[in-house]
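Each remark here refers to the structure printed beneath this line.
Removed: one protein chain of the complex. Kept in place: all other protein chains.
What follows is subunit A.
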Amino acid sequence: MASEKGTFAVKVGLAQMLKGGVIMDVTTAEEARIAEEAGAVAVMALERVPADIRRDGGVARMSDPHMIKAIKAAVTIPVMAKARIGHFVEAQILESLGVDYVDESEVLTPADEIHHINKHNFKVPFVCGCRDLGEALRRIAEGAAMIRTKGEAGTGNVVEAVRHCRTVMGAVRNLQTMDDDELYVYAKEIRAPVELVRQTKHLGRLPVVNFAAGGVATPADAALMMQLGMDGVFVGSGIFKSGDPASRARAIVQAVTHYNNPQVLAEVSANLGEPMVGIDVRDKNFTSYAQRSE
């Protein structure tokens, strides 16, 4: 019996092994080691964390392969990296580097404003952002093996991640009350394939692992997302833009493990130094990354 690489079961399987864990943005091998020692289940290798991408402006692209290789060599946990939305050549490069997951991310400047990458063409699995159920199921139809909320990366403000999480979870709950006969029109309304809508209804959840992302900055934020029903948490700028990254990274890992235990949360939230500076998403100069794709 010949073995087969990159099947959907294998792609979703890796994400399942990450459930209940924290994935951290890192920009150097040293940061990756701090994340690994803190107990991160994976790291996201990128040149600039989202907070710096916001500050610097300009076009944000895939990271330098040299940097990704250095991070891969430094740690034994899975290494993820970001490709621009629709930029399938960046994804091909990341796949050839042997990254373990590709994030087709709205945090980078989109390369295609209409089409996402056809993720079925790859052996490497993909994670994609969403704001609602329709968007999540469209990404899964394109081959995404893991979903995350978009939130608003680089803001240190959890409000949008909560909004997207509540929107998806609420839609799944509504779906479960619907008659099967009503799914065709509902699928049309949310612009998602009816088969995936049906599967979601019967499972009572998204058919792939679903993480929170985009604005998680404190252990309490992370535990909030877990209590809302997410499978795990991405922390971007929140760790390495704070005063004491090693302590904060460790605290967020513990908060996700013990998300339902306020005593532990109180304990791990103490003495973490300055959190990252937050951005109010209602400020009139605010640029939304979440609205860059649908």
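Criterion: a contact is a pair of C-beta atoms (placed from the backbone, for glycine too) under 8 Å apart; a residue touches a chain by one contact, two chains touch by 3 or more; residues count from 1.
Just so we're on the same page, contacts and distances are computed from a predicted model.
> One chain of this complex is missing from the view, so tell me which of "Peroxin-7", "Glutaminase", "Translation initiation factor eIF2B subunit delta" or "3-methyl-2-oxobutanoate dehydrogenase (2-methylpropanoyl-transferring)" is its UniProt name.
"Glutaminase"
> With respect to the chain omitted from the figure, which of A:101, A:234 or A:289 is a touching residue?
The missing chain is touched by A:101.
> Out of A:59, A:89, A:185 or A:203, point to the residue that touches the absent chain in the complete complex.
Only one listed residue reaches the unshown chain, and that is A:203.
> To test your reading of the contact rule: which positions on subunit A touch the chain that is missing from view?
1-10, 12-14, 16-17, 33, 36-39, 72, 74-78, 95, 98-101, 120, 123-125, 143, 172, 199, 203-210, 227, 229, 231, 253-254, 257
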